[in-house]
Structure formats: structure tokens, C-alpha cells
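Removed: one protein chain of the complex. Kept in place: all other protein chains.
This part shows subunit A:
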Amino acid sequence: MVAALALTVDGMRKAGAAAQGGRFVVLFDPNSLIAAIARSGDRAAFAALFDHFAPRVKGLLMRGGTPAELAEEVAQETLLAVWRKAALFDPAKASASTWIATIARNLRIDIARRETRSRLSQVYEILDEERPERPDETLSGAERDVRVRAAMTQLSADQYRVVELAFLEGFSHQDVAHRLAIPLGTVKSRLRLALSHLRGKLEDLR
């Protein structure tokens, strides 16, 4: 009885210590952070999202050859758009990372093509809204997202590298060939192979 009580108290003390430290280690959960912004304009949630995603958006753009200053600007604007559009985020349609990556793509286009008043980002937004009639869609966007990730882990290192470079801004297939010091034909065939591998994996899972 005493021992049991001691154990309980000990347990409580430990829990108290952890709570006082305020450092519960929880998995980073962007969906609930975005939901908190949508619900109540939660600035702490915004700061957490910013700390996680802004350096990644910046890193992704710089990897694609965007100068640091411009990458920083796009990253700032992307997270500001996440704040503004939080209520539009639908976790059933896509993961937070995919949603944020498309916002970053659109803003990168808007900013890079500012002087020509590009409307391409509006075109992407309209496409996201106006999905065509789909007779037999069984997979939600979020499930599709999970499966794409699973399929990507099965790409060879060479294929992954080509996919990565081919998706980054400003790299033509010719640039990819130059950076990887492989012939253009090899870039094209690796990319085609990687994309058809992804397609095959996704169709298996459908």
C-alpha cells in the first residue's frame, strides 16, 4: 500500500517535472497547427510552422539555384500565405507539406515573373478548385500523398537524384545532365523510368 502510494507520487512528481520543463516531445503535427491558425489565429502555432517550413522552402529553392535573398523572400511570403489561407487547407486533399510546396511554387512564379504580370499561379489555383468529373475515385488526396512518399522511397539513388533536380526551378534537363555529369539521354531515360516506376507503384496501390 505504501509502496504503491510512493510509486504513484513518484510518477506524479516525474510528470510534474516534465510539465514544468514544458518540453513534452510530441511529433510535429502541421495539420493541427494549421487548424489552430484557422480556428483562432494562433500565433504560437504559426511560429512553429514557420520554424519548420520556412528554412525548408528556402533550402528547396536554393537547391534549385534560386539566390538566397529571393529564396528567403519566397519562404517568408509562403508562410504568410499559409497564415492567410489556413482555413482553406483541407487535410483530406493533400498533406501539409504538399499544400505548402504548391503555395511556394505559385509564389516563386509570381515573384520571378512579377514584371510580366504572370497569371500562372491563378491557373494552378483554379485547377485545384475545379477538379474534373471523376467516376471512381476511391483514394483521398491524403492517402495519395502517403503512397507517393512510399513509392519514392523505392526509387534508386540515381533516379531520386534526377527526380529531385528535374522538379527544382530553373533546371532544364540539359542543366541536370551538366550537374550530374551524365549525358542528356541518360537524364531523360532515368527520369522517364523514375516517373513510370512511381506510376506503377501508385497503380498497384490504387
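In the analysis below, a residue touches a chain if its C-beta (ideal position, glycine included) is under 8 Å from a C-beta of that chain, and two chains touch if they have at least 3 such contacts; residues count from 1.
The working rule: contacts and distances are computed from a predicted model.
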Protein name as given in UniProt for the chain not displayed, "FtsW/RodA/SpoVE family cell cycle protein", "ChrR-like anti-ECFsigma factor", "Urea transport system permease protein" or "Phosphoribosylformylglycinamidine synthase subunit PurQ": "ChrR-like anti-ECFsigma factor"
Contact partner of the left-out chain, one of A:L33, A:I109 or A:A177: A:I109
Absent chain, residues of subunit A that touch it: 37-38, 41, 43, 46-47, 50-51, 53-60, 62-63, 68, 71-72, 75-76, 79-80, 83-88, 94-95, 97-102, 104-106, 108-109, 113, 115-120, 122-127, 129-135, 137, 141, 144-145, 148-149, 152, 163-164, 166-170, 172, 188, 191-192, 195-196, 198-199, 202
